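Just passing along the structure, written as structure tokens.
In this view, the complex is presented without one of its protein chains, the others remaining in place.
Up next is chain A:
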Amino acid sequence: MSGRAAGLAPLIGATAGLIVWALHFGAIYLANAIACGRGLAGHRLFGQPIIPVLILAATALALLLLLGIGMRARRRPRVRDGAGVRHFLARLTLATTLLAALAVTWEGAAVLLVGPCG
């Protein structure tokens, strides 16, 4: 049997958007925790408070990655192949990426409304 038949990579690939969400979530939580825990929240980057700049940059990067994943999924075969599983996984990728984009946007937007350390 071929390696392709035995592999699980396409299924894991269908969750790529959600993996990006998890990395983004972990990164912004960690950044804020370290900044508050170590008294770095008052530092500035490009003349702006460091935490909002870092979080907005991480959010923009995550959204760009999600856009890339979504566009790649749209290029996948739209015509159903033999068993339709690749087509299904491409649609699953698109849907999970959309959900991830929504979550990333909501979480990143919090920095516009709430101060980092209280």
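The definition used in the following text is that contacts are C-beta pairs under 8 Å (C-beta built on N, C-alpha and C of every residue); 3 or more make two chains touch, one makes a residue touch a chain; residues count from 1.
Rule of thumb we're sticking to: contacts and distances are computed from a predicted model.
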* From "Cytochrome ubiquinol oxidase subunit I", "Coenzyme F420-reducing hydrogenase, delta subunit", "Phosphocarrier protein HPr" or "ABC transporter ATP-binding protein", the hidden chain's UniProt protein name -> "Cytochrome ubiquinol oxidase subunit I"
* Which residue of A:Leu45, A:Ala60 or A:Val85 touches the chain not shown here -> A:Val85
* Asked: What residues on chain A make contact with the chain left out of this view?
  -> 1, 3, 5-8, 10-11, 14-15, 18-19, 21-22, 25, 28-29, 32-34, 36-38, 51, 82-85, 87-89, 91-92, 95-96, 99-100, 102-103, 106-107, 109-111, 113-118
